[in-house]
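Every protein chain but one is kept in place in this view of the complex.
Each chain gets a letter, A and B, in the order it is written, and its residues are counted from 1.
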Amino acid sequence: MLHVETLQKSFDGFMAVSDANLIVNKGEIIAVIGPNGAGKTTLFKLITGHLKPDNGKVYFKGENIVGLPPYKICKKGISLSFQIVNIFNRLTVFENVQVAILSYQKKSLNLFSPAKKLAIKETNEILENVGLIDKADNISGSLSHGDQKVLEIAIALGNHPELLILDEPTAGLSPEETSATIELIKRLNKDLGLTILFCEHDMDLVFAIADNIMVMQLGKTIIQGNSDEVRCNTEVQEAYLGGGSDT
Amino acid sequence: MITLNITISGLFQQILVGLSRTTILFIVSSGMSLVLGVLRIPNVFHGSLYMIGAFLAYSFANFLGGSITGFWLALILAPLGVAFISFIVERGVFCRLYEREHLMLLLFTFAFMLVFGDLVKLIWGSDYRSLNAPAVLQGSFSIFGLPFPRYNLFLLVIGPLVAFGLWFLTNKTKIGKISRAAAVDREMVGAVGINVSWVFAFVFIIGCFLAGLGGALVAPTQNITQGMDHSIIIEAFLIVIIGGLGNIWGALLGALIFGLTDSIGILVWPQFAIVFPYIAVVTVLIFRPKGLLKSVW
Partner (left out) sequence: MFKGLINRFSFSFLIGFTILFLILPHFLPRFYIYFFSLIFVTGLLATSLNMVLGYGGMYQFHHAVFYGVGAYTFALMLIKTNLSPIFAFIAAPIASAIIGLIMGLICVRLSKLYFGMLQISLGSLVWAIVFRWYSFTGGDNGIHGIPIPSIISSTSKAYYFTFIITLISLIVMYMIVNSPFGRIFQAIRDNPERSEAIGVNVKRHQLIGLVIAAFFGGIAGTLFVVVEGSVFPDLMFWTFSLEILIMCLLGGWFTFLGPFLGASIIVTLRTVIGIYTEYWTLVLGIILMLLIFFLPEGVLGYFTEKYKGRFKTPIVNKE
């Protein structure tokens, strides 16, 4: 479904991503791992159009989407949930998800019908799904960090994506919140049939839920394969797993 | 409406006039750019300081008896007076507000502009004043048979001097280097143990000093009136935008474009000469929306 070929991006001479390759098949959960600074977030932002790659191709459902602005890529069915909480601070939780749905339903230029009456069912469905329905009327800026991370995902779901990209969905969460989020990811994959691409630091977690793992180091893809293949790869062991690094 | 009978010498004369105008514009807008680059404040009362600089130059020169030394002293004392005012404003109020968003800061500087505007009216009255340059700089000499005021030539000398001074200050002195670093990353500068607050104060005062200097220098060439602050600020905005926010050399480039298109425009279509700099600005922005030179942020 998603096919990334030799993607490159440098910032002021610093190669953040030098040779990224990735294949995502429909219905899979794919994890991208790699030490800090390996270029995971940059890779995601390149796929979703928030950054423009210097070189390389990104195919989504057979179509090259490199160079499109984020809003167009989103319309094609790719949603990104950000690493750093990136929500609409002054809107309520409900409104946060609702705007995403309104945008998906192409109602963004509707000037006169009251927004209060629109997309209520869809919004509540998503809020229920992620477990934020009780806090629907709270101002999102006043939520706890954990709830905001979940809201992040909920907003991304509002666009009815086929491919959901989660940039460190569990960063800064407590162990309980983390396991809840993992459950959520599994459920979204199973119940809604969403294809999910995410990156994560916790190795056990990655090996537990990912169908397929891509390892990045210094902006390069080392290997992509299932958990056994990745574990056995000597390069990965040297660079990452066996090195006893703190990540 | 548009009559084109431009002679080469006439064009040359207008270019010289434009260049001397550029000097004033550069001095004022480089000060604004400095403050914008380092402190991130779009300083609306920069124009007021320019006006105050002009009025102060007038008052100092008169107080000192209208002699030649009086004039030179006034040119130095007026910007210093302006710098002193800005010092009080910065330490008194602005240093408490740096964390606020741009909009609030802009409105705050606007509040000062309103207050300063009326204070000038209170102190100097609403009549216009004029300041005569000393005899050496009065009159004009001829270039290609057309008169060119001596004072403008003096401005043409001052401009590069100020530019050099600024270059020296920002590139060769320690405080200048620190300021440039603070423009890029203020937390970093704070982290290495430098008192960022005082760096800001320093930059702010230098910026305001330049506004005052511009005002003092322009005083002998035009009437010193209320409302001087309003027009210069718009011009400075434009110059800073086309040059790149916070870039002093951008301000120089912007001032050149603005000064020259304006003065040549006067030759082409006197009533609407003002349109020409804008056309230049819009053209620049269509191709380089972030300004000609790299902006600091």
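Here is the rule we use: a contact is a pair of C-beta atoms (placed from the backbone, for glycine too) under 8 Å apart; a residue touches a chain by one contact, two chains touch by 3 or more.
This one's a predicted model, so the numbers in the text were calculated from it and none came from an experiment.
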Contact with the hidden chain, among B:Val240, B:Leu253 or B:Leu267, goes to B:Val240
Touching the hidden chain in the complete assembly: which of A:Met15, A:Leu118, A:Ala180 or A:Ile223 does that? A:Leu118
Can you list where chain A touches the absent chain? 48, 50, 69-71, 74-75, 79-80, 82, 86-91, 95-96, 98-100, 102-104, 107-118, 139, 141-142, 155-156, 158-159
Residues in chain B touching the chain absent from view: 42, 44, 93, 97, 100-104, 106-108, 110-115, 117-119, 121-122, 230, 234, 237-238, 240-241, 245, 271-272, 274-275, 278, 281-282, 285-286, 289-290, 297
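Please note the rule applied: only the chains that are shown with their structure count from here on.
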Euclidean distance of C-alpha centroids - chain A vs chain B, Å: 49
